[in-house]
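Missing here is one protein chain; the remaining ones are kept as they sit in the complex.
Coming up: chain A.
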Amino acid sequence: MKVQQISVFLENKSGRLATLTRTLANENINIRALSIADTTDFGILRLIVDKPDAAYLALKRSGFTVSETSVIAVAIPDHPGGLAGIMDVLAGAKINIEYLYALPEKTPDKALVIFRVERLDDAIQVLQSHGIGVLKGEEVYGL
């Protein structure tokens, strides 16, 4: 139920993102989703790709500082209040969210959101017990 996310340390200077995406392109790796968190000096790029292990190795070889993080991909009812319902479930279980971002792919009635939470296993369990869809890694990589 967990999805492997690739995180990369990036200095805020021109050309770094270009080098990174070129590295992935050369390995024929497809990006499913990405999000950047940044400060004035540096940013952390988070990526969901179709081949996480290959991406990790390719970036490391190219000298990037990389880590792999487990996140969850949640299918959210695509109507007003859909996300709020999920937040209530997590808040009810006292699970803190570190960050979240949306995947561009969606099904006709569901939006996909990546969550990085504390206590990942508890989060999966509580979401599923409320009938909320948590996607398998392979489902997300193969989107």
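Just so we're on the same page, a residue touches a chain if its C-beta (ideal position, glycine included) is under 8 Å from a C-beta of that chain, and two chains touch if they have at least 3 such contacts; residues count from 1.
Methods note: contacts and distances are computed from a predicted model.
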item	value
Chain excluded from display, named as in UniProt, from "Sulfate/molybdate ABC transporter ATP-binding protein", "Catalase-related peroxidase", "Phenylacetate-coenzyme A ligase" or "3-ketoacyl-CoA thiolase"	"Phenylacetate-coenzyme A ligase"
Among A:A37, A:L57 or A:M87, residue touching the chain not depicted	A:A37
Interface with the undisplayed chain - residues on chain A	5, 7, 9-11, 16, 37-39, 41-42, 44, 46, 63-67, 69, 98-99, 116
